[in-house]
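With one protein chain held back, the other chains of the complex are shown just where they sit.
Right after this comes subunit A.
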């Protein structure tokens, strides 16, 4: 329908530039409109052009009939992903279901879907049907790689990748997408996976103080002093490296632990 709307604007402009004969044309058009508006006109283009032209001239405006909703023309096996490709609010003219929502009046029924604000308020998942999700997955598959087949158990993952790094992503609704808490990085490593002898292990535990958990033998380093997550990750790795090398260093000046 959008294509039809631009036409009357252009045609009315061209009609203004015409000579005096145009005014006689408009008067005859208005008479025709008053007869035809009583009947539902199928030629929406012509009535629209005359209505827009008469609106520009400032004459009596007749109400343009609204077309039928899209639900009338929907087939049962249509492509629903074309109707709701992205997240959108509920539109009663595009959802062919007779949904009712609201508290009913006494001895009545809940209000119908047309102009129903309650249905518009709630979030809907009409854009996430199984077919739509399958299409998303198919489109994303070309960017994914296979999980390495050698890493098929948790123990193997822990053996090859003993350091676990955790960081949080935040999604919120607001003008800015950044959240300062997203820079925090937590590094977890089991001391048994590090190459430490008896003295080094004791010194490491002494250096870590409360960051070491004895039950799970895990060292947890949390860094949030830098403004960026990459910087915090580098700092955490640096701390781990320094702790490791310091724990191996035997300082003869210290007499007892």
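Rule of thumb we're sticking to: a residue touches a chain if its C-beta (ideal position, glycine included) is under 8 Å from a C-beta of that chain, and two chains touch if they have at least 3 such contacts; residues count from 1.
Throughout what follows, contacts and distances are computed from a predicted model.
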For the chain that's not shown, choose its UniProt protein name out of "28S ribosomal protein S24, mitochondrial-like", "Ribonuclease P/MRP protein subunit POP5", "GPI-anchor transamidase" or "Cytochrome c oxidase subunit". "28S ribosomal protein S24, mitochondrial-like"
Considering the complete complex, identify which of A:121, A:160 or A:202 is in touch with the unshown chain. A:121
Touch assignment to the omitted chain, from A:130, A:174 or A:227, lands on A:174
For subunit A, enumerate the residues touching the unshown chain of the complex. 1-2, 5-6, 8-9, 51-52, 55, 63-64, 66, 87-89, 91-93, 102-103, 105, 111, 114-118, 120-123, 171-175, 177
